[in-house]
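With one protein chain withheld, the remaining protein chains of the complex are depicted in position.
Moving on, here comes subunit A:
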């Protein structure tokens, strides 16, 4: 019991310590807590509303809900939360803690927090919503607790087993990119639902049937059933939680003595320098070369580009759906512009990924022109990758929607959007810079406490781009497709002016820019 108290206090202290003296972080925490509380209340309400649904449907829905919590807990910490301080067992390895006590403590630490609390509240909603009769309530309480424990223990088992792999560089790089596959996977039901499956009830039961014998399914069934079968299911579930806990303990004690073996690395190929053959020797060529290497090697870049492409593909899938009014002759233009927009939005925080290494540029840049060259190099590298992609996108959508005549306008419009994006991005990069953390989770947008800046930057970049694109959108709405021919030049103009302005503003506030992208993560 003292262990439980100690670790709960430790976690609360860590939370409080992280908030001290930083208004932005405090606001962020209040925001998170408010969202968690809101979601908890909403979830509880929705779960209790299950009572109004017919018994079979409510049971199926509960199974689905429990299963989604379970998977959410497995994936969530890997994607959104990272390993928070009490969870890295390596930090506790020097204390004389027996593994059993350590496990109890780690469990306590992981259930102390806003999100676990919210999960518990929502899960409790099942008691109100589905439990039938005194037996249901009697079984429901342990079922809810077991489901909650299952979520937490399974999630911790996963992070602990992965954490030794995650501490190595290659492991983190790999996870960052494979997380993308998960996002794609999460879109799959959505896509499937869009294509057919006219009967939602049948589908619901089908999915619930699939999940019936999974651990969360057992918990859900036990609450709905409330009889002897439920009791047996709960016993099974309890065994499972204990088994997972045991595995977790084993994984923990293994993690405590495992060395970090991340420095064994292969060499990179020495490049022949394709860029150098085209560009004149000088800083511009240096920046383009470096930036192209970064796009290929840095997981944050890879994730950024890949998600831009994936989001565009998903959007174009639904936009070109004839059933919903898609597939018109304007579709290729919309889709190629959308793709260009997604790619260009990445340049809205151009220095964020350089982060703490940006000093190397800062000590070399003696004038505005140097910074402008740097921005130009980044844009050139971006265009070298993006222009072929946008073109391919325009050709593909033009052919697939049956409007090959629109390929050329779509390509030109897409290039224009790229230019506008780079121009606006140069300005937001220097006005609202923020650190892009380099950790296992390449989806993390900003360093702790800079979420607001990141949000403002994305919003500012989008607003600026929308504003600059507006004249073309109006012209296109009137069917004046010829304006697309002007788009690339307009984009180029926007890029040049934006780059000049960005360099002017950025050079004057170089130390602030450096500080903003060098925040500890």
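Convention: a residue touches a chain if its C-beta (ideal position, glycine included) is under 8 Å from a C-beta of that chain, and two chains touch if they have at least 3 such contacts; residues count from 1.
In the analysis below, contacts and distances are computed from a predicted model.
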Name per UniProt, for the chain absent here [options: "Formate dehydrogenase subunit beta", "ABC transporter ATP-binding protein", "histidine kinase" or "Multifunctional fusion protein"]: "ABC transporter ATP-binding protein"
In subunit A, positions touching the absent partner: 169, 262-263, 265-270, 276, 281-283, 285-287, 289-290, 293-294, 297-298, 354-357, 359-367, 438, 510-512, 514-515, 518
